[in-house]
Each structure stands twice: as structure tokens, then as C-alpha cells.
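One protein chain is absent from this view; the other protein chains keep their places.
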Amino acid sequence: MAAVQETIDAVAALEKYEHGFTSDIEQEFAPKGLNADIVRFISEKKCEPEWMLEWRLAAFERWQAMEEPTWASVKYEPIDYQDLYYYAAPKEKDGPKSLDEVDPELLAVYAKLGIPLKEQEVLAGVQGAPRVAVDAVFDSVSVVTTFKAELAKVGVIFMPISEALREHPELVRQYLGSVVPVSDNYFSALNSAVFSDGSFVYIPPGVRCPMELSTYFRINASQTGQFERTLIIADKGSYVSYLEGCTAPMRDENQLHAAVVEIIALDDAEVKYSTVQNWYPGDAEGKGGIYNFVTKRADCRGDRSKVSWTQVETGSAITWKYPSCLLKGEESSGEFYSIAITNGRQQADTGTKMVHLGKNSRSRIIAKAVSAGRSDSTYRGLVSVHPKATGVRNFTQCDSLLIGKECGSHTVPYIEARNGSAQLEHEATTTRLSEDQLFYAQQRGLSEEEAVALLVNGFVRDVLQELPMEFAVEAQKLVAISLEGSVG
Amino acid sequence: MLKINNLRVSVGDKPILKGLTLDVPAGEVHAVMGPNGAGKSTLGYALSGRPGYEASEGSVSWNGDDLLALDPAERAAKGVFLSFQYPLEIPGVPAMTFIRTALNAQKRARGEDEVSAPAFLKLVKAASQSLKMDFDMLKRPLNVGFSGGEKKRMEILQMALLEPSLLILDETDSGLDIDALRIVADGVNAMRSPERSMLVITHYQRLLDYIKPDRVHVLVGGRIVASGGPELAHQLEAEGYDQFLPEAA
């Protein structure tokens, strides 16, 4: 990936700091590699309290003792963790000077998605394009200010996690790492040690968040680094819908992404978390794409709490992601709705874990995978019922659609029932795009690509319906774009 | 005689029957009519002892026995038969095996002799003929792949063979065309006798053209709000349930 190379070149000058490196807070870059000093540097840059630094250092220590997981059905060149930058603010001069210099193919995609020119500049990383000046980018006049006022009125806290660490340290300290423990897995340990920023959300008891926390984050997204950290706390009886990501392919300088998202839902709280992930998938040979190793987990610790994950995964060279629910509360409920589309050389290993600990907890999984080109897609999921969890119900549906002879599609569910009153149902199918249907649509005048888009959209419809309206329309276009050139 | 007194039943947290009182003397056919959600099916389930439909208050006695103290199979042995609105499919269990097992279990519970296989076969053949049912259907797993009409006929066949004394018909006409309805009604009418009581639960009056009730009760909001002769059913058909709904009161 050119951008990665550019960054590497641009920051190469900083190598001199490698020896005798000190925590200079004026310094915008940390040198390559990862050690305890780098962790200290990041913490210091963020003006973090002492306990946070200790927490990061402990995570770093755990990470060093861990091994990178190999069980997923993905293949990639080994990552040299000492050859990466863990703190490097993006350099303005890296980007193209205007949209004229941007890859025309990328612009064509933006045009198809109907993205305004100004926003295109931001996405493409054009120099001087506004990064936080929201009002210049989006339709609304001053989104941030409007949002902040409105949210503050109902007591919703929504800010970068670095800011929350300073303004609401007690909340962060109570919940950070309580869902995804530092040592949960290799990538979450790494994230805990070096995360740069992310979002913090707190919804007070009984509050229904008056808006979808979406647009704001979209702006934030262009600033968040490769190790994003998100913490969402829905207090008793509250509700929030949170949207992450962007339908447009993001120009991104970091090849490795290892985000962690933690959600806590207390009694009667409900969180709806929607993701559209369309990062750079790499070139035709699969070179340069993003490695997306994400840990997302919700702790439904309250009775009757509910968390719903919806994801549309179309980007990244490698996706390794299992948004999960720990269903601890009685009558708590977890949902996972997923569309994973892989084309070219992409590899996706994604799914969910529904861990039923609470009585009468429910879960529902609908996963749709579409594989084309020479890509490989795996649904990997766990539904487990603990001995004391009576009255558990689960329904799982995994459908795979294959387009072309060189792709792969796999379904690997684990079902573990240790209570006699559980009712678990799992269905999976693998089929190819129906030639009869394709022909039928073409006979009625659709081009082959239009016909494929139409049929695939039909295939994933159950999940698209779960997306908030504004995302759903874009996601539908995205489905079509992701599969261009997959037939014929 | 069936005596229901102040019956209260909640399903989950929701009260459905709110103090229902009703008597059906031996030999009589009573219709219970009501709008959707009035508690009609709940009444059938509560009388037959479906788990989750337990009474929180009130009493039900059938020929002097306290029905509420018995489990569903014991109630069946006392003669209670619920014809289901949606009869269940039982994969892997042939209809004949099912009915014979039920018949003999009931006989055992009553201290009667069980029916031998050849005698049973004879009974089934006769009963299926009078209901115009293909005998081969009885060799197939019970209700699996049967049409709605076939399932209802299978209910009536079971009724004819089990010879219950309290018949509860829950929306027996739903999903039946006129011909099937006539056959089913004939089957039910053939069961009328001075010892039997029947409770016909229905939304529409149509069924009552075929199974003539002695009394008609109107069930609204979990209670009997009106009772009368067969003419009440016609009145309901003409005027609807609106007059009985709380808003109208």
C-alpha cells in the first residue's frame, strides 16, 4: 500500500531517536518499535493519570508473554511488531494536494456513493482538508456544537476517551477492561498497552439518547489511530444507537488495526451498535490492505438488558472480528446481524460469541457471507449455555453465497449446551448465485452487474434491515460496489 | 356437570381470565363466543391443564371432581377432551400408535381393561370410514404433513375413539371449507348424548349452524358478559361484539 510506504518513508528521518529516546512531550512521533518507554510516551502525550499508565504497562507486560493467535482461517505474512509506529500523528504533507491527485478509481467509488466533494477530500486525505471542522464537511451547520448542547441537556457523555480519562476518570476506571480484560487475547492486550484514542459514551439511567451517535463519530474516525478504544456504558433503563465507520473507502496510513470496543448494559438498558467497515482491501493481488483485528464485546450484566451488533464488513485485506455478548442478566438478550463481503484476495474470519449465563437469556444470530474473486470467508461462532442458565433460547442462521470458482466460504459454529432447558437452533446453507435468477433479471433488462447487485442485496436483506436508515441506503450501494468485477 | 366458578388465569404476567363463571349441565352443548383476545383459547387450555395456564383463583369441577388438582393426562382420563385449534404434529409416532397408546393409558387410569390390537384396529376402521378418512393416513406419523382439514378430522376421529364426556372444541371451524366443516360437525353431533357436555369455543356463528348449542355465552375481557339462547349467536353475528366491549359499556 502506497500510503503505508509514504508514511514509513516520511517518518524514517525519526529513526535517530531510536537510541536514547526520552519522553519528550513536545515530540509528535514515537520511533518505531514497542517497549515500555513507548507506552509511557503515549500515556504522557495523553496527560493520563498514573493508574492509567500502570494499567497500560501491565497490559504491555502481558502482551509480551502472549503469542499471536493462529486458529483463524486467515493467512498473512508475519507482522513485525517492532517495525511499526505506535504513536505518529498523520503528516499533512503525506496527502495529495488536491482531488486531482487522488486515484481516479477511488473518486469513482465516492461518486457512486454520492459523497459530497468536501467530504471526499477528507476521506482521501487531501492536504488542508478540514479534519475536525465539522461544519465545513457535513450538511448541518455546526454538528458538534448542536450535538453537544443537545446531549448535555440529557446528561449523555460523549467524548474522546482520552478526554474522558481526564474529565470522568472514575467512570473510565470502573469500566475500562471490565468486559475485555487486558489479557483476553493478543490483540486486545496490544490495544490496551498502546491505544491512542477512541470514543467514550455514558448514557445516564432512564435516558433515551436523543440521536444516533453517528455523524460525529464519522468525523472522529478520520482522526482515530490504528488502536482505537471505545467504551460505551448504558446505565439502567437507557437506550443508545451507536454507529461506527464509514461506507467510503478510507485512506489510511496504518496497516494494522487492532481496536477494542467494550459495551456495558445495565438493567433494562439497550445498546444498538452498527458498523460499516470499508477499509482498503489491498490491490488485485491483495497487497497493502488493512489488517483488521478487532475485539468487540458487550457485557449484558443487567437483567433484561439488550445489545444488538450489526455489521457490514466489506473492506480490509484481513478481518478478524467476533462481536460478542456475555448474557449475564436474567432475560438479557444479544443479537448479531452480519454481512461479510469479500472479493479479490480478501480474507474474513468473523462471527460472534453468545455466552448465556443468565436465566431466560436469548440470542439471535443472522450471518450472511458473500465471497467472490479469490477471497475466503469464514463464519466462526459460539453459542454456549452454562449449567445454571435455564430457559435459554438461541436461533442462528448462517448463509453463504459464492460467486466464482476460486473463492472459499466456511462455517464453523460451536454449540455448547450444559442445561437441559435450552433450545438452540442453528441452520446454515451454502449456495451459489442462481444462474436462473441472474438470467431472469438480465432478461428483464438489468446488466449483469446490476443483476448481481440486486440478487446479493436480496440475499443480505434480513441484515440490512437491522441497520439504521441512513446507513442502510449507503450500505446497499456499498454491497453493489464491493462486488464489481466479480462476475463475467 | 361442569361447574366453573370465578376462574382467574394469567399467562405470563398478563391476566386473561378475570373471574369466569359458567355451568354446563350434562347433555348440553354450550357455545362460548368472543372477539380475539377475549380469552377463548385460554379457557380451553386452563380446563385441560396446559402448563403456563394455571388458575390463580377459582374452581373447576367436573362431575364432582376437582379438575384443577389433576395433571393433563389425569383430566383426560376423567373424560376431558380438548380439540385443538392447531393440532400438533408428532413426527415418528404413527397416528394409530398414538391413539391406541392414549386410549389404553386412559383405560388403565380408570381401571378398565386395555383394548387388544385387533379390537382396536376394528374400532379405528369403523371410525375412519364414518369420517370419510383414508385409513392409510392413520399409519403415517400423527398430523405430519396433513392439511388443516385433515388435522381437524383427525381430532374428531380421536374424539370418537376416546369417547370423552367433556368435549371442548377450540375454534374447530377455523381453516375448514364447507364440506369438511359438515363432516366434522356430523362427527361432533354423533357424539351428543345425555351424559356428555360440550363447550364449543368460537369466534364466528357459522359453526353453530352445524352444531346447535343449547346456550350461548359471550366472553369478553376474561369474563362471561352475557348468556342466552341460540338467538344470541345470531344477534352477535348481526351486531358484532362492540356492544359488549368496555368502551361501549
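We just call them A and B in the order they show up, numbering each chain from 1.
Here is the rule we use: a contact is a pair of C-beta atoms (placed from the backbone, for glycine too) under 8 Å apart; a residue touches a chain by one contact, two chains touch by 3 or more.
Here, contacts and distances are computed from a predicted model.
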As a check of understanding, state which of "Fe-S cluster assembly protein SufD", "SRPBCC family protein", "3-isopropylmalate dehydratase large subunit" or "ABC-type multidrug transport system, ATPase and permease component" is the UniProt name of the chain not shown.
"Fe-S cluster assembly protein SufD"
Touching residue (missing chain; options B:Val93, B:Leu121 or B:Leu245):
B:Val93
Touching the hidden chain, out of A:Cys407, A:Ala453 or A:Leu483, is A:Cys407
Among B:Thr101, B:Ser193 or B:Ser227, which one is in touch with the chain left out?
B:Thr101
Which one touches the absent chain: B:Gly27, B:Gly58 or B:Pro72?
B:Pro72
Determine and list the chain B residues touching the chain excluded from the picture.
48-51, 71-73, 75-77, 80-82, 84, 87-93, 98-99, 101-103, 105-106, 109, 141, 158, 162
Interface with the unshown chain - residue positions in chain A:
71, 387, 400, 402-433
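In the analysis below, only the chains that are shown with their structure count from here on.
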At what distance in angstrom does the C-alpha mean of chain B lie from that of chain A?
55
